[in-house]
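Just one protein chain is left out here, and the rest sit where they should.
The block that comes next holds chain A.
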């Protein structure tokens, strides 16, 4: 191949694309959503325990397991799926609004680098949001220990050991939704359609929660991670082994990304965008 027309290697393209995508996040709703989405449910749960904690906890009981399970239930049922739905649309809408796709594909970057870079940004923001949520949850528990000492948050150690496996379960469980929403947002190239579809799927998954095949529904997978939490003698235990619903979510992720990448290859920059 002629040296004068050689293209940069794929890792170089991916690195460059990632550097550009990171810059584009500056001042975006996607970044603000990532950093702040965990605050509201934590605030609501904190206020619930602050005002009604005496009814939710037995006297002398370690409050951390109940606090964590109830918070995680709210988060995995609605917050995380809807967060992923919104986030994927917001990340890609940055290009839609800027009419950026034609510019992007006129650069010496392969389709794979563009696809991979934005997916990595989405995965990183998803992880960051989960970590922020977990940190806020712990912080609110410690704050409750200060403000309502009778709830005894300060008398027991926070269940720090269960958080890494629980975060792993939850993160992997969201990957099916990430893949579906990512491909949908790339295909539709607008904000409303993938968000509407994602919200519909989340609500449908919640209503189908008693269905025998619910493990196959990726939008239900985050809530199914609650089954991995085992209260033992007033403490919590979460195994590292991923349950079937989480593994199926991972499978969905791989298959949807593969098929999506192939299908998106048929999409071209012919329209005015």
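The working rule: a contact is a pair of C-beta atoms (placed from the backbone, for glycine too) under 8 Å apart; a residue touches a chain by one contact, two chains touch by 3 or more; residues count from 1.
FYI, contacts and distances are computed from a predicted model.
From the set "Na(+)/H(+) antiporter subunit C1", "ATP-binding cassette domain-containing protein", "Alpha-D-ribose 1-methylphosphonate 5-phosphate C-P lyase" or "Predicted lipid carrier protein YhbT, contains SCP2 domain", the protein name that UniProt assigns to the chain left out of the figure is "ATP-binding cassette domain-containing protein". Checked against the full complex, the one of A:108, A:149 or A:254 touching the unshown chain is A:108. Residues 1-2, 4-8, 12-13, 16-17, 19-20, 23-24, 26-28, 94, 97-110, 268-270, 272 of chain A touch the missing chain (whole complex, contact as defined above).
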